[in-house]
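Before we start, here is the structure in question, set down as structure tokens.
One chain of protein is taken out of this complex; the other chains stay put.
Now for subunit A:
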Amino acid sequence: MNWDVIIKWLPRLTEGALLTLELVAIAVIAGLLLAIPLGIARASRHWYVRALPFGYIFFFRGTPLLLQLFLVYYGMAQFDVIRQGPLWPYLRDPYWCAIITMTLHTAAYIAEILRGAIQAIPPGEIEAARALGMGRRQTLLHIILPRAARIGLPAYSNEVILMLKASALASTITLLELTGMARTIIARTYLPVEIFFAAGLFYLLIAFVLVQAFKLLERWLRVDACQGR
């Protein structure tokens, strides 16, 4: 193992790690915002409300993220309408393509988590809210969503870690995030083991920090106290 090489390229790898963090942070936050209406619609009692989110979730969970990235990054260029459209400067840029695709991808997973969480709320609690005279909207805002957030939080933290690892795929559309940076460095140094090892350590470190942060968040939201344990 050649440690000097790792130390020499550490600044570049850190640069890559920062881009990775940026991609993941934007994707999981935008994904969450997109997932809230999707998840609520997915948990609806009416089949015509459920159908659209179901199809969306089925497509994004049933196909590889790599394929989705290629569909957006390469696939959109097939249509002249899009190439002449106002969004083309964004859809041409690998950074925006990665963000759009990762957001759409993770939104499908988060929506499914949210649906599970909404359906896991004891019906008695919703009935109690209704019995106290809360309207549908009030029940949703004050009872269902806060409760679902706490039930779904552990699964959401899982999803964030999965997205951290999935962000490595952005390297295939030429983005220089952690994996992309590692591959670029390897192309110059021909030392795959050392550089991939260092990149792996970075991922482990980031994952560790994220797990600890979510533990704090769970304590702050008193997730345990809400589970009736």
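The rule is simple: a residue touches a chain if its C-beta (ideal position, glycine included) is under 8 Å from a C-beta of that chain, and two chains touch if they have at least 3 such contacts; residues count from 1.
Throughout what follows, contacts and distances are computed from a predicted model.
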item	value
UniProt protein name of the chain not shown, from "ABC transporter permease", "3-isopropylmalate dehydratase large subunit", "DMSO/TMAO reductase YedYZ molybdopterin-dependent catalytic subunit" or "Xanthine dehydrogenase family protein subunit M"	"ABC transporter permease"
Selected residue (touches chain absent from view) among A:A51, A:L67 or A:L87	A:L67
Those residues of subunit A which, in the complete complex, touch the missing chain	58-59, 62-68, 70-71, 74-79, 164-169, 171-172, 179, 182-183, 186, 192-193, 196-197, 199-200, 203-204, 207-208
